[in-house]
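Moving on to chain A:
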Amino acid sequence: MAELKLMKGNEAIAEAAIRAGVDAYFGYPITPQSEVIEYLMSEQPEHRTGMVVLQAESEVAAINMVYGAAGTGKKVMTSSSSPGISLKQEGISYLAGAELPAVILNVVRGGPGLGTIQPSQADYFQSVKGGGHGDYRLYVLAPASVQEMADFVDDAFEMAFKYKTPVLILSDGLIGQMMEKVLLKDQKARLTDKELQERHGDWATFGRVGGRERNIITSLDLQSEKMENRVHRLMAKYKRMEEEDLRFEKIKCDDADYLIVAYGSSARIAQKTVDLARAKGHKVGLLRPITLFPYPKKELMEMTKQVKGILSVELNMGQMVEDIRLAVEHKVPVEHFGRTGGIIHTPEEILKALEEKIIKG
Partner candidate 1 sequence: MDIKDIIKPENQVYKKTDLMTENALSYCPGCGHGTAHRLTMEVVEELGIKEDTIGVAPVGCSVLAYDFMNVDMQQAAHGRAPALATGISRTWPDKYVFTYQGDGDLAAIGTAETIHACNRGENIVIIFINNGIYGMTGGQMAPTTLPGMRSSTSPYGRDVRSMGSPIKITELISNLPGVYFVSRQAVHTPKHVRKAKKAIKQAFENVKLKKGLSFVEIVSNCNSGWKMTPNDANKWLEENMLDFYQLGDIKIDGQLVQK
Partner candidate 2 sequence: MAKIRGAIVVDTEKCKGCEVCVPACPTEVIGMAKDVNGKGYHFAFMANPEACTGCSNCAIVCPDGVISVFRVKADE
């Protein structure tokens, strides 16, 4: 039954996975998200729901275990953090190419290289521009709270199976490690093998049950015409995602003269900046993308009719700012502010940047 708890983001998403009826989780330790697999191992969900939890020998192995299980129609998930997600990119590209539903959580840490274990949003490009090789994108959800960390498991799997695609939940070390109230949903039953066979029997590889023709899971098309058709099929999905499943939130934008665009942790901090700015007489609003792909391009263009400038606030050296510029086509000035290296910017720092870079005149 639904329960209100005080939990870490990493643990909330693990519990939410069990309750969402996930069939399998394959993981590997890496700070700042090891609590996901630790929580799952301690809960022993095989006794609660029959869910499989396995620690792989590497992130590469883990994402390929996901691929195998996803290829049989099961609800499968993995999680890691930045360097580990880099290791998974080939596997994720295969999931996209083979059109397999799966959910990947990235609890982002400072980079590049071994970087730091402190929070960051410097994996934005990697997350929304495909990340691995070839023409593809991921549906990307960006939680800004422990509640959303939990809620987005269900949403992510809904998208994964609707579009038969890998879905990325892009969190960060801040949200993964902090504790907040979270309302956990009721237990959703896992599909029985029989239900799964009826629902996914036309593509999933669980054996030629009933003597049906064989199913094949592959991302290979040696004939270029076929490969182009496959890629066009992927692009059609992404277009539909934009039309049907784009999500964002607007806070105090109705009368805004200036706009902050921020997601995840930065969005929470920027809400305080909005209040600080308004206290000084600057009417500032916040647009929070919830899906980073598809991105709220039209909404941003619409806002240019009202605001004089946009500040992109990200825990990196400026990545999403490029997509904002693309969206608004220079109708208004678009600038960036962000600490990086694992440092979290403060509301006051953001306000100072907003005044200097955008309001200044």
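Some points to look at:
Throughout what follows, a residue touches a chain if its C-beta (ideal position, glycine included) is under 8 Å from a C-beta of that chain, and two chains touch if they have at least 3 such contacts; residues count from 1.
Criterion applied: all candidates are chains of the complex that A comes from, given by their letters.
This is a predicted model, so every value here is computed, not measured.
Candidates 1 or 2 all come from the same complex, and the one touching chain A there is 1.
Residues of chain A that touch candidate 1 in their complex: 23-24, 26, 52, 54, 56-58, 60-62, 64-72, 74, 76, 90-91, 94, 98, 193, 205-211, 214-220.
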